[in-house]
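Of the protein chains in this complex, all but one are displayed in their positions.
Going in written order, the chains are labelled A, B and C, and every chain counts its residues from 1.
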Amino acid sequence: MATQTVTPASTPTKAPAAEPEHLTRQDRIELLRAMLMMRGIEQRAMSLYRQGKVPGSFYDGFGQEAVSAGAAFAMAAEDRLCILHRDLAAHLIRGVEPVRIFAQYMGRADGITAGRDGNVHFGDRHVGCVGMVSMLPDMMLVAAGMAMAFKLRGERRCALTWFGDGSTSRGDFHEAMNWAGVQKLPVVFVLENNQYAYSTPLDKQFAVDPVRRADAYGFEGVSVDGNDVEAMFEATRVARERAVDGGGPTLIEAVTMRMHGHAAHDDMKYVPSEQVEEWKKRDPIERQEKRLAALGVDIDGLRAEIAQQLDAAVQEALTGPMPSPEDVLDGVFCEGEPEPLGDGRAPWSGFDSVPAHPGDA
Amino acid sequence: MATQTVTPASTPTKAPAAEPEHLTRQDRIELLRAMLMMRGIEQRAMSLYRQGKVPGSFYDGFGQEAVSAGAAFAMAAEDRLCILHRDLAAHLIRGVEPVRIFAQYMGRADGITAGRDGNVHFGDRHVGCVGMVSMLPDMMLVAAGMAMAFKLRGERRCALTWFGDGSTSRGDFHEAMNWAGVQKLPVVFVLENNQYAYSTPLDKQFAVDPVRRADAYGFEGVSVDGNDVEAMFEATRVARERAVDGGGPTLIEAVTMRMHGHAAHDDMKYVPSEQVEEWKKRDPIERQEKRLAALGVDIDGLRAEIAQQLDAAVQEALTGPMPSPEDVLDGVFCEGEPEPLGDGRAPWSGFDSVPAHPGDA
Amino acid sequence: MATMTYLQAISSALRDELRADERVLLMGEDIGVFGGAFKVTDGLSQEFGPDRVMDTPLAESAIIGTAVGAAAVGMRPVCEMQFSDFVSCGFDQLVNVAGKMHYRQGLAVPIVVRLPSGGGFSGGPFHSQNPEALFMHSPGIKVVAPSTAEDAKGLLHAAIHDPNPVCFMEHKHLYRRVKGDVPEGVFETPFTARVARPGEDLVVITYGAMVDVALQATEDLEDGSVEVLDLRSLVPLDTEAILDSVARCSKVVIVDEANMTCAAGAQVAAVIAEHAFEHLDGPVVRVATPDVPIPFSPPLEQAVLPGVDRVKEACRELLAY
Partner (left out) sequence: MATMTYLQAISSALRDELRADERVLLMGEDIGVFGGAFKVTDGLSQEFGPDRVMDTPLAESAIIGTAVGAAAVGMRPVCEMQFSDFVSCGFDQLVNVAGKMHYRQGLAVPIVVRLPSGGGFSGGPFHSQNPEALFMHSPGIKVVAPSTAEDAKGLLHAAIHDPNPVCFMEHKHLYRRVKGDVPEGVFETPFTARVARPGEDLVVITYGAMVDVALQATEDLEDGSVEVLDLRSLVPLDTEAILDSVARCSKVVIVDEANMTCAAGAQVAAVIAEHAFEHLDGPVVRVATPDVPIPFSPPLEQAVLPGVDRVKEACRELLAY
């Protein structure tokens, strides 16, 4: 597959990148922090799952942390996101507290959905996110619709969503791509190509790398090393600028690898061990750590700080109550005025300079 | 639009084509006959509609006769077709009698669907056709499925279906194109680009001519002058050869113009008159008549023969009974053994030579 | 008061909303320049521009899915399915994305999906369907079905003001055949049932196009005085009004145009069988379209759609019970 060759090629050259133009030292640390938090949360959640404290099934994004961290870091407070099941770092960057994520996994009352939806099926509306549905990639249309509203109202805002390689086979992928192309919408589509759709390899999903389709929909498609968080950020930053400047959508293919099974029960027997070995060498967190270590950043200190924070969050979440069945029938319908989506955290230093986003609100 | 420029360019040069390699004089006459019959049937049906003898609404393919005539003419008896609403000539080439088509339009018992489905929503299973549903372009998946079966069974057979420019916006277009590309199926997709989807012009349906998508699905896409019946035949002949030889699918864009309203009620106010005038000059029937007149074919004789035949068919159809409500509840389910699809007429001289299709059955 | 057709009432509700609320946005195939397959949006694109009366690509899933997104950021999209039959192509976005959103995450989805539905004019199997029961069975979606011009306008205003996904079943057969007085300006018709004609011996419970059929079938019944209850709203279902009519009349005929099995009428019958058992003086009779695709040819279509004669016959038999 094109995707298979793209990555190894691009990596070694790019890896020891010079100080990136748009990222301060602090930005680069924040990117690493988000990835470390994501991995730390998912590792802890996985053991909670093994202990039977997480009901249902459990999905994680081990090895793909750079994709959601890098892309979400380029999004402004007033932008809107539909975050998918391998993209936990995006929730963290938007400002969702780890304790609420643990509570979410465990189906507790303090979880983002208060136990109504499970595991990764959430989005905190208070930070500008619309939670995913299972049907893939339905959220592409929701993201396109938010972008459509921004464009109709003349707002300099952008919507972004993720989806997997397998999801590109579904009709909704096409309807969203075509619609966004026809209407030149301010939307960023991040195709998370992690080599597999559950057990299905790429060559059973498409004959040609779907990033090549963007062109046929009339907009830009770029393939990025999805294990390089700074490359992901930069590609998304450019795509967002294009979007808010009226340049239309962008399809970003993040080439990466799903390093765990599809879900907790999946032993991944169908994946050749060489493939896993090859990708182990390209761990996105190690790569960012190398970069920052070279700048004298105290990585161990950061790791320790995060570990402590997450262990505390787990303990706190464990003390939280399960939801009460009393109001289980409430809320099927909205009564009264709808509560609007709120703005999210936008830690990137580029957003400090006000003039960058005149007219936003 | 790319499509707009493609056509006028290609026409004048191609028009007085030399004796085409794969068409005998008789073949070329048959192509004209199919188009004349289609136009004659639809004109008569339209006046039956105005007289209130055709219930519901009425759709025709005026000006697009070459698309279905040329493509269907390249199909073998054992091939299978899903014929759409602008493609009457395909039914005629497969061997459906005009009288049954008039009966179909009028909802009579002798119609192909015996009054159960209306107007263009039919396909005669006895001649290897699966009737269209209204939902566009659902039949692309049905055609792909038939091709999948041919491939699984190692049969040298091909499936073909038509669909419009607007239909390319739907998810099923994508799922069918992608599936056919991944499995390299022996299927021919004929994109009937008649410049409008009901009242909607091309630029509201897509940003890039969809023929360019074929490439992104991993197979051939060709744009053909859809008002040149011999060009349509040739493109389809090549596509069918590729299909049965294991070369996979082909997307043929037939660039044409819908010269009538979407349906009988539609006055087409939304179409600029210059556009209609421009396309009037390119009538597919006139063009084929010029060619054959130059070869000394008696066009007037042919027209008279067909007119007589169709007038008789109308009279016969008018004497046919309406369906009886008695068995209206029967047949929702199939009882007993399913009746297989039959083979259709395949008048092209190329099919006379047996060796051309070894192993067919 | 102005006299208008059912269709004009719908158009006028859309126009009033576009004028009153800049968040309102119409989306659909051929609804702009062309004014819609049934001309419901005729002239609106000229008055409000192509951005607010949007001609979309031929893509129902996208129409509904993007409407959900637009609604999530503050718009009030009103989607038109060119025929209700085609909602099957946007089914997933409607039931799984729109319908479950608020329960799962407290995010409201104020969209209206207009569904020109029903048969009676040789539309055939794909232009005659009545899909309301599919959405009644899918939690989180409201479903309304007006039978008069006034209710068409009032229910559409209420649907557009409602913060939830609402399927607005507009019956094609009523578009130009039903006329009536309609109050001026913006008004809301509540999502409750309406006694179309009071009676004492039997109640016909119905909605949409069948209300008129029920009224005709029972106006001159010498066998007894028949009430006609127009449900108007299917979700929420006005159980109170249903049980009240049953309590007073003791005999029930339920009429709906949809295919019988698991239809709205089945739900109404089930509610009555469970909660009005004591009041019943006879079987709960149903008149509906049998479980067949709607055939095209007039004699076949007329044979399957519930008509005045079948309803009259059913009422006669039950009154004689």
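Operating definition for what follows: a contact is a pair of C-beta atoms (placed from the backbone, for glycine too) under 8 Å apart; a residue touches a chain by one contact, two chains touch by 3 or more.
Remember, it's a predicted structure, so these values are computed and weren't measured experimentally.
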| item | value |
| --- | --- |
| Chains in view touching the one left out | A, B, C |
| Per the touch definition above, residue among A:Arg25, A:Arg50 or A:Lys204 touching the missing chain | A:Lys204 |
| Absent-chain contact - pick from B:Arg86, B:Arg100 or B:Arg116 | B:Arg116 |
| Chain C, residues in touch with the chain not shown (by the definition above) | 85, 88-89, 91-92, 95-96, 99-100, 103-104, 125-126, 133-134, 136-140, 235, 237, 258-259, 261-267, 269-270, 272-275, 277, 280, 282-286, 291-293 |
| Where the missing chain touches chain B, by residue | 80, 112-113, 116-117, 121-123, 125, 130-131, 133-135, 138-150, 152, 159, 171-172, 175-176, 178-179, 182, 331-341 |
| Residues of chain A in contact with the chain not shown | 55-56, 107-108, 113, 115-119, 121, 133-136, 166-167, 169-172, 197-200, 204-206, 270, 322-325, 328-329, 332 |
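One rule holds in what follows: only the chains that are shown with their structure count from here on.
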| item | value |
| --- | --- |
| Whole-Å separation of chain centres (CA-atom averages), chain B against chain C | 37 |
| Whole-Å separation of chain centres (CA-atom averages), chain A against chain C | 41 |
| Gap in Å, rounded to a whole number, between the CA centres of chain B and chain A | 46 |
| Junction residues of chain A, two or more chains touched | 171-172, 175, 178-179, 182 |
| Numbers and ranges of chain C residues touching at least 2 other chains | 56-57, 59, 61-62 |
